[in-house]
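The complex is shown incomplete by one protein chain, all other protein chains being positioned as in the whole.
Residue numbering begins at 1 within each chain, and the chains themselves are lettered A, B, C and D in the order written.
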Amino acid sequence: MSEILTYLGKDEEYEVYELFFGPNHPGMSGNFSYILTVDGHTIKKVSPDPGLLHRGFEKLVERRLWLQNIALIPRICVPEPDINEMVYSTAIEKLCHIDVPLRASYIRTIVLEMARLSAFLFGFGGIGGTTGLYTASYWSISDRDYLLDLFEWLTGARVYHMYILPGGVRRDLPNGWTEKLKETIDYLQKRLNEYDRLIYNNPLVIKRLKGLGKIEKELAIEYGITGPNLKATGVKYDIRKMVPYAAYDKIDFDIPSQNEGDGLARAIQRREEFQLSLDIIRKALKDIPDGPVRANMPNPLKFKVPKGEVYVKIESARGEHAYYIVSDGGDKPYRMAVRGGSYTAGLILAQKVLVGCRIEDVALWMATMDICPPDFDR
Amino acid sequence: MIIGLLFYGIILSFLALFVRKKYNFLRWIIFSFYIFLTLFLTITIGKDSTYFETFNLISILNFDLSLNFRITPLGWLFTLFTTLLLFLTSIFSIVKNKNEDAERLINFFWFILIISNTGLFLADDLFTLFIFWELIGISSYFVISPGWVSSFRAVNYYFIFSIICSFFMFSGIMILYEGTGTFSIQKNVLYFISLFENSPLNAIFVAISLIIGFFVKSALFPFHIWPAQAHAKAPDDFSSVLSGIIIKYGLYRTILFFIPLFLFIKEYPVNHIMVNNIPLFSHILAWSGAITSIIATFLAIESNDMKKLAAYSTVANMGYITTALFSLSSFGIAGAIFHTINHAIFKTAIFLSIAAVKYRTHETQMHKLGGMAYKMPVTFLTFLLAIISAAGIPPLNGYVSKWMIYQGLLSSKFPFLTLAIFLSSTGAFMYLFRALHSIFLGQLPEKFDNVKEVPFLMQIPMYILMFLMVSIGIFPQFVINLINSVLTSYNISNINIKNSMIFSPLSGIDSVKVFLAFTGSFILAFILYLIGKPRKHVQPLDTYTAGQDPADFNLTRELYHFAYKFYGPFEHMFDSFRTDTKEFYDSIERKINEIGGYFRDFQSGSIRGTIYTFMLSFVLIIIYWWLL
Amino acid sequence: MNQKELIEYIKNNFKGIENIKSIDEKQFSITVQKERIINILSFLKLSNFKELALITAVDWIKEEKIEVVYILFSYEYEQQLIVKTYIDRQEPSIESIKNLWEIATMYERDVHEFFGIDFIGNDDKRPLILHNWKDIPPLRKDFDSLKYSNTIFGKFKKDKE
Amino acid sequence: MMNNYIVRFLIGSLTSIILGLLYMGIGRKFIARIRRCYAGPFYQSFIDVIKLFSKHSISHHWIMDFGIMMGFSGIIATVIFLPIGNFYVFPDMKGNLIIIMYFMTIGYLGMAMGVSASGNPNSPIGIGRALALMIGYEIPFALAVILLIFANGSSLLYNIIQTQQGSIYNWNLLKYPFAFIGTIIALQGMLGEQPFDAMIAPAEIASGPMVELSGKFLGFGFLQHASQIFLETGIITAMFLGGGTIIGFFTKQLFLYLLTLSIASVFPRFRFEDGVKFFWTIPTSFVLFQLILFLIKR
Partner (left out) sequence: MELYSTKKLKDEGFEQILNFFRKKSLWMLHYCTGCGAVELPPTMTSRWDMERFGMGPMATPRQADLLLITGYLSLKSLKRVIYTYEQMQNPKWVIALGSCPINGGIYYDSYSVINRLALYIPVDLSIEGCMPRPEAIIEGFIKLMKQIENGEAVGYKKYQENYKWYKQNQDSVLKREFPVLSGEEK
């Protein structure tokens, strides 16, 4: 239907021209492409060309053991890899009915929120980079490194952590790590004021973002938009609150939401969620109990998952990140389907919302929607 | 000699009527020859001669009706450049119209127009002026509308405006005649000046009736719409005449009447309202020029039809000229006259190159063109030099006159007029570049792969125009000396010029040095170019497509050319203003159609109907005169 | 409505459900006949299952069946619903639901590419992700990824430098 | 006589290029400090230019070569009319402001023509934006120029500088502060820095006009930008900061450039029509206010 919506008449063909937006375009986040049919400065038609990051995860996981896959799946989503481990582990735990120790749940919560923070910081940088406010991206990306350092300390890797395993987490928190995390959280809290001054209170940023790619509540639900983008339209829905996982049901927090559904609302929503993540980490650090960090698990090589299927979703920085996992009782997953947070936004909603926008809005729209191509390329 | 020339011309034009359609080009060769003869004679007579000629038409009692011709510096200057440009256009037309199935009658009218041109500028009395003025009006009417319907509506605009113009002009002349009893321009101008002292009400009526013709002919606000309609629909080679020459007639007449008047008032400002040391009326006129230039600039930025764009550009230039002229400083007046000449040259160049493109592609919508420069380099160069000149960029001719206009405006302290000219001048750069890009650069559509450069005979005028633009830009002294003699004849202080160095009250420029600075820089650039590693030529579609292979997406060159709505969002800034203006003009158009409707009832044939309308109005004017 | 009531409600109001099963307290699955798929989905959409989260498929090679899975979600009941149907593996085809959810166009195109399922009514069968694919759809169970990779990318084992 | 001019010409053009590149390098270091990093050495821009000229390049048509050379020579030819400290290439035309304003456009025209001939739609989009912004910043700038010409009775920068000599209180900056503010904002647009960098906006149109420039053509673009920095800061230095001798002049230019960069580093970019609107409202009213004040006082 979107094809019909953006159908171009024969007589218009002289008036339009095509513009390739990506893959090697500075405004494109990741390896992805929109082919824009433009009339003057206004976009008439958007055709996405995904698949440039396709690795065939859904096939590859079928060839590996249940636990081997832990090494593979973080690579599905690069800016925020922990969510994959979490979804996968949760799915296995649900299928096998494994109970995760409470301390492990809390650690998972902290790690996930840290990953969210780093994804949001990337998002700040995205708004900076696409609007020409490069200072913001320089700052936010270097601030993100404080979090990556903590990850490195905790897991041994900066980006792909492979830390959350079925049954718990790989290791306990090292000595002194918690204090350092608290310091970092306080530092980020302090920096948030600077970001407010630089980005969210900047009249020009507001001017650019206001009314950008406005999405109505109904349209968002119809198109399967989730996460901060949905909350920015006024639907107060958060998986962490409504279908809790990890230790979110034990932590008390409120979901922020906006009403406008435009670029500004989405940006502010992300800023609010940044604050929320800081708060959640603080609370989690306060409440974290002692105890084991991993349930007893069988030998990974002989580990089998009972027959069944489950759809597990968690709240990522881009929305609902979910796996549909089917097990035939064997030692390998029988089928795993990935539903990335920005699948619908990047591939389908873009065709509708970007029509009528301007060329300069595409990159900014992608930044405010936080579109991550690996999500839908898999 | 002038009368002989005119007679000879009339004979030739009748002869040309009998040339068979197959030998269409022969007709144009005759024209070119005739114009060349005029040019030759103009040059031989020389600007300083006190040449006078008279030809008695009728003489009843003591009422002499004769055609009088006199060479004045201004008239001579105008004759010179208009004839030169007509000559170039006619050479261009030889090939262009070879296969045109234009009516013989139209060629006849065109010829009449060419003859009248000389007559108009050399006329010594108001009667002669009016006769040739009307001849030009009627003949250009027939040339613009060579019988097909599409151009008919456009031409109606032009013609209705012409009628209004003639009506007022005639009544003005008659009032003056009543006072002086003679048609002599000099005497009438003096009378006109004294009329301002004696009976200001009458004088203002005369002034308005004379100036309205100027407003209409020179397309000043609020009459700035007709050129876009008429130019866009006129034959391509005639557009250049319309834009380069015909639009200047009003200006010529205005200089004739109003400059002496305003200079007089400026000198003896007793009993007159003065603003900034110039008469209020002059100030208003200067402002109307500024407003015209701004509005026309924005209209040009919006237009997508290349002929319309160039036509609006003409209007904008008329705006500058008016503003400069009525700033009444010597630099202003000299700049205005100089810019008139320059504008005629570069606008002819622009229209000829547009005509060349249209000759090969039959397309005037700019977004459907593109990449013509790769196929038509000479046309492209002409257009490029013309737009450099039009945008007033050194070192071509446009900048000298624009610089003089600025000196004039700034030295007589008109901040906002200067600003208006700055604004429209930058705007000129915007729309001219847009035309350059959309027509000549960017991607060449596949359907124009077989387009060739125009025939050599058509290139000749382009070469000459290029030469003129460059040489006037480097050595403006030759033209400025001619203008100085015009200034002398109006008792205005001359432009201080020493070789190529022009001194103004504010500063001075040496155009040779400006040219040398540019040449030197270009040589520097060229040396750097040679130092750098060699460049490789690549195919047009081998461009940055963000990594995508264009072949995968069936990308055609046509689909990779950005030309439509070039300044879209910028144009949208003026949306509310535009709708208001459009409504205003639509209502005027409805009114005109309504009035036209009455006359259509009066006579069924529409072209003839308008002519009868004209005659009727003529009678009405005479009655009006008697009543007065 | 909690899950139990919801299951009851669906059972009572829609005939032809083969199997309905709770997975956990927020999630349950329905299996229907292939022919009934549009009916059940439109019924569910009207019963507030407004979000179509995913369309995917599972290749049950032993049973010679392909399972098409529609994952829905309701913001009202906060329930995830997995709607399943089985189609023939040799000539897999099913009615398209692009008129129910516009986004299904892209999901169906995706599933068509990876499983070779023909969605009747969805004419957009242009390749979306894969480049110049000539083999059997890659997510079929009988497609051997390693062999494929070795054949095409591992041809030049020897280092030529 | 002729030799004399050639030497003067070379001094003028090379100074502008070298100093422009130097300012660029210093500017990059400066902006890096705002972004909490170091950036390369101050002579980085020189290395970049030499490297660019040592690279192979492509061209779609000879018009592209010609246009880009014309663009570069346009800017150099403009610099020739600028006072460099108290040095004038043409002693009889000491910085004619109107010539400078018009000569600048040939640089833009050449560049615009060259990149349009490359046939990439991104380039004309960028050029279109640049030209639209140009009509925006020309208004406040032209008003400031008109104001200064009225105040000095001359359109020569030389005379404008002369009246500012003596003490700092004679500077037009203090005499006409509002005009200075408006002009500084216009300078932001003239240099194409944020918030008015819509013409190159990499994230939107992949660096716009520069999209097809490679090797030496990009080198020309670099040199053109360098001279443009020198030229435009130079004009404003002469107009408002009292010109000065060589060292003073260059310091003031650098100060202006760094001021521009520090504004640029905390603002995102306007859409170009918003930029035009902004230029026509805020800076224009600043300068207009000053002009009216001046006219009333007179």
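Basically, contacts are C-beta pairs under 8 Å (C-beta built on N, C-alpha and C of every residue); 3 or more make two chains touch, one makes a residue touch a chain.
Everything quoted here is computed from the prediction, not taken from an experiment.
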| item | value |
| --- | --- |
| Omitted chain - touching chains that are shown | A, B, C, D |
| Option from D:173, D:206 or D:223 whose C-beta touches the chain left out | D:206 |
| Among C:4, C:125 or C:147, the residue in touch with the chain that has been omitted | C:147 |
| Absent-chain contact - pick from A:120, A:160 or A:274 | A:160 |
| From A:59, A:103 or A:339, residue that would touch the chain that is not displayed | A:59 |
| For subunit B, the residues touching the chain missing from this view | 542, 544, 547-549 |
| Absent-chain interface as seen on subunit A, which is shown | 23-26, 28-31, 51-56, 59-60, 63, 71-72, 75, 78-79, 122, 125, 137-139, 141-142, 144-145, 148, 158-160, 374, 377 |
| In subunit D, positions touching the absent partner | 28, 32, 35-40, 44, 47-48, 50-51, 54-58, 202, 206-207, 210-215, 218 |
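Heads up, the rule we're going with is that only the chains that are shown with their structure count from here on.
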| item | value |
| --- | --- |
| Selected pair, greater C-beta contact count between A-B and A-D | A-D |
| For subunit C paired with subunit D, centre-to-centre distance based on mean C-alpha positions, whole Å | 60 |
| For subunit A paired with subunit B, centre-to-centre distance based on mean C-alpha positions, whole Å | 63 |
| Cα-centroid distance, subunit B relative to subunit D, in whole angstrom | 35 |
| Where subunit C touches two or more other chains, by residue | none |
| Residues of subunit A engaged with two or more neighbouring chains | 17-18, 25, 38, 41, 358 |
| Topology of the chain contact graph, where touching chains are joined (line, ring, star, complete, other) | other |
| Of all residues in subunit D, those that touch subunit B in their complex | 5-6, 9, 13, 52-61, 63, 65, 69-70, 72-74, 76-77, 80-81, 89-90, 92-93, 96-99, 102-103, 105-106, 108-109, 112-113, 116-122, 124-125, 127-128, 131-132, 134-135, 138-139, 142-143, 146-147, 149-150, 153-156, 206, 211-212, 215-217, 219-220, 223, 271-273, 276-277, 291, 295 |
| Subunit A partner contacts - residues on subunit C that touch it in the complex | 23-24, 26-27, 29, 50-54, 56, 58-59, 69, 71, 75, 78, 80, 82, 98-99, 101-103, 105-106, 114, 124, 127-131, 138-139, 141, 143, 145-146 |
| In the complex, subunit D residues that touch subunit A | 34-37, 121-122, 125, 194-195, 197-198, 201-207, 265-271, 274 |
